[in-house]
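The complex appears here without one of its protein chains, the remainder shown in place.
Lettered A and B in written order, each chain numbered from 1.
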Amino acid sequence: MQAGKSLETLSVAKAPQPSLSVDLKPRKRSFFRLSRKAAPYVFLGPYLLLFVIFGLFPLLFSIYLSFQSWNPVEGLDAMQYVGLENFKTALQDPWMWTALKNTIYMGLYAGLSQHLLAIPVACVLVSFGGRIRHGLTSAYFLPYITSGIAVSLIFFHMYSPSAGIFNQILVLLADSSWTGWAFGWVHAAMPIRWLEDVSLIQPSISFVVFWKYTGFNIVLYSTGLMTIPKDLYEAARIDGAGAFKRFWHISLPLLRPFIFFAVTLTLIGQLQLFEEPYVLTRGLGGPSQSGLTITAYLMRIGWEWYEMGTASALAWLLFLLISVLTALQFVLFGKKGLGHDH
Amino acid sequence: MARVKLEAINKFYGKSHIVKDFNLDIADGEFIVFLGPSGCGKSTTLRMIAGLEDITSGSVFIGDRLVNNVEAADRNLAMVFQSYALYPHMTVYENISFALRIAGLAKAEIDEKVRRVAAMLELSEFLNRKPSQLSGGQRQRVAMGRAMVRNPELFLFDEPLSNLDTKLRAQMREELKSIHQQLKTTTIYVTHDQIEAMTLADRIVIMRNGVIEQVGTPTDVFLHPVNTFVAGFIGSPAMNFFEATVGEQAGQYFVEKGPIRIPVPRKLWPKVSPGKVVTAGIRPSDIGVGAKGQDQRGFLPSKVLATEIHGAEVLVKAQAGESAFNFHVPLTQRPELGRTLDCSFELDALHLFDKQNGQSLANTL
Partner (left out) sequence: MITNAARLDRIDHAKRLVQKIFLVILMGLSIVAALITVFPFIWSAILATHDRSTIFGAGIPLFIGDHLGENYAKLMEMLPFWQAMANSFFIAAMGTSVSLIFCSLGGYAFGVYNFKGKNALFSFMLATMMIPPVVGLIPFYLIVKMLGLLDTLTSVWLPFTATPFGIFLVRQYVVSSIPKELLEAAKLDGAGELRTYWSVVLPLLKPSLATLGIVQFVFFWNNFLTPLIALNSREKYVVTLALRSIQNNPNAPWGAVMLGTTIAILPLLVFYMFASKKIIAGLTSGAVKS
């Protein structure tokens, strides 16, 4: 750093000046000196460039594609304008409706159970001391940070009909003299095919999703609960409200903006559900395609059937669905929720 | 070191006119204080000189160089901010040397300068500390050191002492003064604290609403305020004002309001005429109790409404006729409430202002 410059500055340094000598006149000018006007554009350059290439272009091109019929293997020339044909195909496709139904059912199972459990658990957690609260929170949150693929593989094995631990525990419970009375049905039902039975596959997948995301919601709700001032509870106590009344009349209403937000996140996430069902059905959709989600179906149309146009149309339909449901949720719960948030 | 010249500076933020036609000539080595209430444009003016704010119109000269379009860093000035703006992640040493490192000075040279400045400011033992590990006064000194190490032509201070407690503030004022006497660098100092202005300034520039009200030495602005604003702003407690009418009796002029009747000092006779309504002003410090001597004094028989003990002195709030007056008496002479005191003052201490425009009659032609 110094070697190059010391020469030019030295000469100045030697100038005989009293006390705090030397001014900074021979200021070292970087050959690349950014003007203040240009700086923000340069600083935003990487974002703009990457966004245009990997964000904006795909979005616009995807709109274009959704009106084309195109097999990418045949090259760009094979593109053909087909108007709304792709949307029509997608909407008339019975598998699309199956996938939609599956996605919504699993969303309801996993989504509702997550929030119905997370709220009371959060209430219990915040009543514990800091240390134990943090320990428990860390445990509940752990699944959220791990790869959906990895945990789904573990669950895939746990659901295994012959060697899976779920079935083994059920057999153990049926054979035990303590619990046998309640589990008499087990042996007749064995082996339970969690992932191959049409009636079980959706709850089985939903359970994994529930297990993975409940902790996240617990943290959100705990944070929300901790923003509620303590004196509100104390005031309610003096007014004679019991624990449940305090929950119902203070915690719940004040938690409303958090519930609204957490539910919105779940909604958006569930409609794009992919990894867990993909692994648990080995990418095949499960029995009678009951584990096929919209995203998985979209991937199949695009990358297995090479119908990029239809896949794009389906993607936009999914986007539309997410927007409508989010907007609906906003209209139904949002305003009221925000109204409470003083 | 350099003289600084500000010519017809104007500053607009959108439609609001923040600084209006500001003209000032600052001599080489002078210590100038911009004084005024908050929002008077003093900081904006300082920031325009620094190059941190665009100048809407007018010219700023530092030395003989027009610097309107010169980058802040190239104006060869240094600034001390109200919040000190020390780099929190750098040590004291790194803070002080930052500008030198950017300028690309040799390591040994930087080291020598930093150590010399640190010694001057008694910071030598703190060079490896972070700002968060320093006291308020020490941080203030680091900010000073950062400015001094560059040996600029011009120092700018933006309310540098307002984050310190009273005691430290007094101490830092003295240090600032002595540093200025050593370095003799032209300095512009912005404050709303008149004590700082009085103690530090060679000349004070009093501003209001973007306009210079008065420029003068501390003595000047105190003794000869040019208008009611300056008269009321300088001095604590503030000057007592009352509205009065000029009268004449036997060739002698006086001002009159209810039972108050005060002779107009002879030097002001050419400026008054009977029937003229004026604003009269008397500083609390000029009022005394008891009628000492007869001539050349104005009398204010005042009824005591309230008293406030301020240590050795008592602030008396009293009423003469319909007008309220404040003045001081020694603690041992604290008057009873409701008593009427014979207050008086030297006639020379009487300030008269035009009622319409607030200008001092002493200054008008």
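Just so it is clear, contacts are C-beta pairs under 8 Å (C-beta built on N, C-alpha and C of every residue); 3 or more make two chains touch, one makes a residue touch a chain.
The structure presented is a predicted model; accordingly, all values stated were derived computationally and were not measured.
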| task | With the full complex in mind, choose from A:Phe67, A:Tyr109 or A:Phe156 the residue touching the hidden chain. | result | A:Phe156
| request: Return the single residue from B:Ala27, B:Leu52, B:Ile195 or B:Ile309 that touches the missing chain. | output: B:Leu52
| note | Against the hidden chain, chain A presents residues 24, 27, 30, 32-37, 39-41, 43-44, 46-47, 50-51, 53-55, 57-59, 61-62, 65, 72, 121, 124-125, 127-128, 132, 134-151, 153-158, 162-163, 165, 168-169, 172, 211, 215-216, 219-220, 223, 261-262, 265, 268, 271-272, 274-275, 278-279, 282-283, 295, 298-299, 302-303, 308, 311-312, 315-316, 318-319, 322
| note | chain B positions in touch with the non-displayed chain are 50-52, 72-74, 77-79, 81-83, 85-89, 98-99, 102-103, 146, 150
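Basically, only the chains that are shown with their structure count from here on.
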| request: Report, in whole Å, the distance between the mean C-alpha point of chain A and the mean C-alpha point of chain B. | output: 60
